[in-house]
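In this view, the complex is presented without one of its protein chains, the others remaining in place.
Coming up: chain A.
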Amino acid sequence: MEIVFKNVGYTYGLGTPFAFQALRDINVTIPHGSYTAIIGHTGSGKSTITQHLNALMQPTEGQVLIGDKVISAGTKAKDLKAIRQKVGMVFQFPEGQLFEESVIKDVMFGPMNFGDSEEVARQKAEEALEDVGIDPELFERSPFELSGGQMRRVAIAGVIAMKPEVLVLDEPTAGLDPKGRIEMMTMFDELYKKQGLTIVLVTHQMEDVATYANHVIVMDGGTSVKKGTPAEVFADASWLQEHQLSLPDAADFATRLQAQAGKFLWDSADDMPLTVDALADLLMAKFDLPMADAPSNLEKGDQAIDER
């Protein structure tokens, strides 16, 4: 499902002394099946724009096209429920939305709101909990007995169980430890590949953008200042700095190495290594290094931690 923003603007508290324009003149497209990352410094309008993706907010100017539905300033509330099922939203710190007496009931809550029978909802909930890696033993437990990481997984399962076509993630890894972060990002990547979802990720982690996303939207001052592939967006380091963003660590290292080595390690901006893997490949090719034995006793996640 494609989501298109046409000249979208949003003002909080329109017509009051506290009016604040958070978005202005946004024209972006989130293509069907893309893994789109939205980046930008704090207060650039990222969270406001994500709430337009499932019509929780309606633009005060312009239009948002969600699939075949048109959302504009006066759209009636009762037309929006169908959209909410198709566009699943995982908010920041989603564990704060758990309320039911058991894990499975909480995950079933979403599907049942959209009219599924109890059996169907239970089946969807079990599948979703399996997708996020929650042990069946925990299904009947109270969600408040779980650890913080498990609570977040349950909350995410509650969204996935609605079988959305688009999954919006607002900083899903905030406050997680490095291992939990990598596990969670891998989980979303698997969902993306397995279920053909469209994913919209709001993040401050340039590594995640470089590793997983294939489409990037850069926000600054309430408007979109750049859009393109990660390679296009990360091509100009000084431009990023102007907008209070940075290169992924691997690209940063590669750029410095290129400056110190005094030789061009890649031909065009498209070939700049953005991930640790791409950097390793580049170094081996350019510096003629012998292939070392890969550390085999480590999980991929742990390895990534050691590299950081």
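In this text, contacts are C-beta pairs under 8 Å (C-beta built on N, C-alpha and C of every residue); 3 or more make two chains touch, one makes a residue touch a chain; residues count from 1.
Heads up, the rule we're going with is that contacts and distances are computed from a predicted model.
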Practice prompt. Report the protein name recorded by UniProt for the chain absent from the figure; options are "Dihydroorotate dehydrogenase B (NAD(+)), electron transfer subunit", "Nitrogenase molybdenum-iron protein beta chain", "Energy-coupling factor transporter transmembrane protein EcfT" or "Dissimilatory sulfite reductase, alpha subunit".
Written response: "Energy-coupling factor transporter transmembrane protein EcfT"
Item to complete: Please pick, from A:8, A:98 or A:216, the residue that touches the omitted chain in the full complex.
Response: A:98
Worksheet item: With respect to the chain omitted from the figure, which of A:66, A:132, A:162 or A:278 is a touching residue?
Response: A:162
Item to complete: Using the touch definition up top, pick the residue from A:49, A:89 or A:184 that touches the left-out chain.
Response: A:89
Discussion item. Counting contacts across the full complex, list the positions on chain A that touch the omitted chain.
Written reply: 12-13, 16-18, 51, 54, 56, 77-78, 81, 84-85, 88-89, 91, 94, 96-99, 109-110, 113-114, 144, 158-159, 162
